[in-house]
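What you see is the complex with one protein chain gone and the rest in place.
Up next, chain A:
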Amino acid sequence: QEGEGLTGAHVFICIISVSVTRDFYKILGVPKSASIRDIKKAYRKLALQLHPDRNKDDPEAQDRFADLGAAYEVLSDEEKRKQYDMYGEEGLKEGHHSSHDDIFSSFFGNFGTFFGGNQRQQDRNVPRGNDIVLDLEVTLEEVYSGNFVEVVRNKPVAKEAPGKRKCNCRQEMRTTQLGPGRFQMTQEVVCDECPNVKLVNEERTLEVEIEQGVRDDMEYPFIGEGEPHIDGEPGDLRFRIKVMKHPVFERRGDDLYTNVTISLVEALVGFEMDIHHLDGHKVHIVRDKITKPGAKVWKKGEGLPNFDNNNIRGSLIVTFDIEFPKEQLDEQQKEGEREKALDGVQGYVQGESERQDVNGSIGQEVLCSIFKHFPVSHLQ
């Protein structure tokens, strides 16, 4: 009986301590081995969904959003993540906590007007600072695997200053009476009085995501990170994606095209090879048939991830070129090759008759005539 009581108490304590510590990995939905990039990607996706402004009917939205922010703050910092992995949430030292709004705005800009689409339209009369558009060059490797680019935004920010200044200056027509029945219309500049502002430079880091499958000219806006307007709102900072040409792969939609050169022998007898893909993994290609110049091999699922659904992938299309000898052979070389070819052919034909070839084996006479016209350097 005593034993039971003790177990019960232990279980009780266990439950309490577990419910106090938050599982940051679970909150972000990432495995313990997640890279910093995976963590950023998970935060960015969830932050949009869980933002309180977007879930006004949910009373727990604020807490869930705060949990998300705390999870990101710890797991994105190498030191804090180490401490958390070893000691849990209690093990974290009381350090500087970034506000959850700060974290959100480093991914999206100043969210004050982000979800307030209506607000923006109402305030159409509020003057707006210029937008900044930055062309961001990305590699095909980044389009395949995704990436995050950190940028430092240094911008002028309007701060209160002592005194007043002239604002909302405009031209107005004034009518003055010069005499009975004589009037004069003049144009005057009329200003209001506003609190004085000065421009102070401030800096912050922004996180730009290169999403998998992103296409040329897609834009990622950061609200309010553009140029300020003294009498109004700042403009936006927009990153415009520019996908660079790749030396090996050509992109067409979600499909990738590449060319591979094989030798004359490989074209006739077949071959096995690996193509190194954009993230380093190998695509294995096996051919045991004749490969004509310009022949294509389709590898489904080896293309780029689709932007709207990363689980769908395009195809990799490999086009084969055949490499012919660059210089003509002299008579002696030609004789030598014919000899070699005949020896090799016999072995090939023997092998051919042993194998079951659905397309039918090539007759010896045909092979001989082929080798007469196309000199072969090696035949094993």
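Operating definition for what follows: a contact is a pair of C-beta atoms (placed from the backbone, for glycine too) under 8 Å apart; a residue touches a chain by one contact, two chains touch by 3 or more; residues count from 1.
Going forward, contacts and distances are computed from a predicted model.
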item	value
Among "Palmitoyltransferase", "Leucine-rich repeat-containing protein 49", "Aminotransferase class I/classII large domain-containing protein" or "Stromal cell-derived factor 2-like 1", UniProt-listed name of the chain not shown	"Stromal cell-derived factor 2-like 1"
Candidates A:Lys82, A:Arg204 or A:Lys334 - the one touching the absent chain	A:Arg204
Given A:Arg22, A:Arg153 or A:Arg215, the one touching the chain that is not displayed	A:Arg153
Listed residues A:Ala70, A:Leu237 or A:Leu256, member touching the removed chain	A:Leu237
Sole contact to the chain not displayed, among A:Glu227, A:Asp255 or A:Asp321	A:Glu227
Absent chain, residues of chain A that touch it	35, 37, 129-138, 141-142, 144-147, 149-156, 199, 201, 203-205, 226-230, 235, 237, 244, 279-281
